[in-house]
Structures are given as C-alpha cells and as structure tokens.
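The complex is shown incomplete by one protein chain, all other protein chains being positioned as in the whole.
What follows is subunit A.
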Amino acid sequence: MFTLAGNFYNWVKKKQEKSVTIIVLGLDNAGKTTLLYGLKDELPQADVTPTIGFRPSKLISGKYTIQWFDVGGAKNFRRVWQSYYPEVHGVIYVVDAAAPERFEEAKETLDKTLESEGIPGKPVLIFANKQDLDGCISAHELSQKLGMLDRKDCCHHVANCQAKPNEGDPVDPRIGKALKWLLDAIEKDYKSLSERVKKDMEEQKRKEKERKEAQRKRAEEAKAARLREQAE
C-alpha cells in the first residue's frame, strides 16, 4: 500500500513539473545579466561585465524548472540570438529606460526579434529597466516608444524595474511580479508551446549533426590538400 501511495505521489508530482526555457534579450548595457540575478531572487554581483557569449542557468520555482539563457547584446553579436529561438517558451526583453538615444535601436532590434522564426506566438515580457536613474521613462511611455501600445498580435507585458538595487536594498519585487505574468502566459499555452519547442529542437539537432559532419569532412579535405602541398 505504501509503495502504491508513494508512486501515486510521484506521478502527481511529475505531472505538475514543467520545464520552461526563457531567453533574456536586449541591447548591450540594458541590464540583462544584472536582471537575471533578480529573476532568480538573488542580489547581483557587484561587477557584471559585458557578455560576449552565453550563460545558462537554472531555477526551480514551484512546479517550474526554468532554464535561463543570457546572451550578449552587443551589435555584432545579436545575429547569434536567433539560434536560440526555437527552444524558448518565452522572451524577456530588457531596455535601459534612461538611455533615450538608444530607444530607436531598441525598437528596431525588438521588431526584428518579434518577426524572427521561432518567436511569433510566444509571450514577451519587456522591462523598462534602470528606474532609479534620472530621466528614465516609465513602462507605459516605453511601450509607446517601442510601438507596442496597441499591438494586439503579440502577447506582451511591459513592466518597470530596477535590476540593480541600491546598496542594502532587497531585490526589486516588481521583477518577480512581472515574471509571474510571463509564467502565467506560458502556462495558458503550455501544451502547444512545448510541442512546438520539441519539434523545433529535433529539427535543430538534425541540422547541427549535419553541420558537424560537413565540418569534419572539410577539415579532412583541407588536411589532405596540405599534405599534398607539402609533398610537392
């Protein structure tokens, strides 16, 4: 009897566990890496450095196992973002709300992302970050600047936040609240989202295998050519 009850409990638990992958995007210096600490309810490290690469991390929150992808936002690095799109369930887009000179670039970059293969149909949470700085604009104003105010075709939400808390302050509670919005949006559509992700990831794996195989062949050919040259 005991075993049975145990098994039943495990089964219920398993049923409720959901794995979710979220990518954090935005221009360089927007505060993505800093925000990720807050999303995990941790205080940020004192000195974050620009990301030129990829940093995965995990968080178990209630029934969710969340896998986070933090990528670099520098201009020449943005083209690699799309390689991650097929496997994410949702997107977080961070904007430095106190950098008006970069709003246009932030809008163009967001527009491009929203159109990219693997994104349409997935929920997007936008943060108007750096609310502590002079001259910052609010979530509502940012929504307007980004042309998101009356966009009905994309499930989105814009929230204020301060990813880097003042000395001695706790993590900004607005971050967790906004994250809840995103998780709820994913939850609503979880079945079809995860089926889509699964299918797209299989396709991606297949392509990657092909790419590696082709690379291996090219490397061998190049080596043979070199040996011939040396022999001559």
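Rule of thumb we're sticking to: a residue touches a chain if its C-beta (ideal position, glycine included) is under 8 Å from a C-beta of that chain, and two chains touch if they have at least 3 such contacts; residues count from 1.
What we mean here is this: contacts and distances are computed from a predicted model.
Per the UniProt record, the absent chain's protein name among "Ras-related protein Rab-24", "N(6)-L-threonylcarbamoyladenine synthase", "ADP-ribosylation factor-like protein 3" or "DNA-directed RNA polymerase III subunit RPC3" is "ADP-ribosylation factor-like protein 3". In the complete complex, the residue from A:L43, A:L133, A:L149 or A:A219 that touches the missing chain is A:A219.
The chain not shown here touches subunit A at positions 45, 49, 51-56, 76-77, 79-80, 83-84, 208, 211-212, 215-216, 218-219, 222-223, 226.
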